[in-house]
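Partial complex: the chains shown occupy the same locations as in the complete assembly.
Lettered A and B in written order, each chain numbered from 1.
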Amino acid sequence: MFFTFHNTIELLGILAFGVSGALSAMQKRLDIFGVLVITFITAIGGGTLRDMLIGSLPVAWILDLQAITTLLVAYLLALFFNKYIRLYTHLLFWLDTAGLALFCVVAIDKGIAFNLHPMVCVALGTITGCFGGIFRDVVLNEIPYVFRKDVYASACIAGGIVFFGLIHFIDDRNLISILSGVVIALIRIGAKYFGLQMPDIYGGKKS
Amino acid sequence: MFFTFHNTIELLGILAFGVSGALSAMQKRLDIFGVLVITFITAIGGGTLRDMLIGSLPVAWILDLQAITTLLVAYLLALFFNKYIRLYTHLLFWLDTAGLALFCVVAIDKGIAFNLHPMVCVALGTITGCFGGIFRDVVLNEIPYVFRKDVYASACIAGGIVFFGLIHFIDDRNLISILSGVVIALIRIGAKYFGLQMPDIYGGKKS
């Protein structure tokens, strides 16, 4: 049950990030295999880095076909429903936010299973949530979106703090995962729709 | 004998990719140590990522000096015969194609040795063949060539499918490796000289 729960949210995250990666690649007009590679990198990159860092090798998608199958589904969805999905930019934002929240809490939980320090778990969650998108943008030769327009890393860090705060009060780690994930999603959504911004450290307009 | 066979084709791949990496770096007019680093990344990057993903650590070139020696040879070749090699752009294309085919089949075979699923083996072969070049281009601040002008990943995937098709009919894995490698090379060569292209999914001119 525990595994099933985490498996499911990880696969949902892969699906969400996969579609977002494929659409980004199509905006750059890559050929269909270029789109496939970017889909792969975006959906799998964060979790792959996480597993390489903690030494959970071979990395998850190599042992388990579910991940590759899910990202192929994301790829085909993006390919065939390209026009329709584009109309739903909002849907994409929601999917991407879901992916971030899901990946982050799964990684924190994996860190706890490896007996890592809370601070390391939060770092791991943030890395897992953010690096799929960072790899995507680096390969597409752009400054990662993460660093520019959005409270992305900060939402992960806040969610991680909530996770370790709740652990003292709630026994059910699945419930904690859901609550922390909701916090991450709400921060990102709040930032987008209510114009929350990072404190300005430059004393002026951003370039 | 088996190891020797695979060792040899892996080293030939390192040589081919090493020369191509060094020439790319010299086109960007990096200094001689910059050229060395790019040679290293291009020749060793794909196999290194493969080994880190499947947990074959330390990665191959750390345990075995042949790889580093081969890439130093590639580096020196490119450095001293720079002008002459440039004249043979066709030779370079052939070397690069050979590297792609060689790396891809070696990785598929390594995946089988790790008892991985065929789909994962094909993914691993494609990654190993493509990521040396991707790393090179990312570090040199360009959109990876792989995604743009060439049937690169697609040739690997097709070769991988052929590999697992032949496995039911032929016992000799070395022979299968050679045949699959030839298929990969032929697809890439065919694409270049006969103008094969990926299906256009954008309904118009590529940018």
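Just a few scattered comments:
Note that a contact is a pair of C-beta atoms (placed from the backbone, for glycine too) under 8 Å apart; a residue touches a chain by one contact, two chains touch by 3 or more.
These numbers were taken from a predicted model, which means no experiment stands behind them.
In this structure file the homo-oligomer totals 3 copies of one chain sequence, with 2 depicted.
We adopt the following convention: only the chains that are shown with their structure count from here on.
Rounded to whole angstrom units, the spacing between the C-alpha centres of chain A and chain B is 30. Chain A contributes residues 25-26, 28-38, 40, 48, 52, 55, 57-59, 61-63, 65, 68, 79, 82, 138-141 to its touches with chain B in the complex. Interface of chain B with chain A (complex): residues 52-55, 57, 114, 116-117, 119-120, 123-124, 130, 134, 138, 141-144, 146-148, 151-154, 157, 197-199, 201-202, 206-207.
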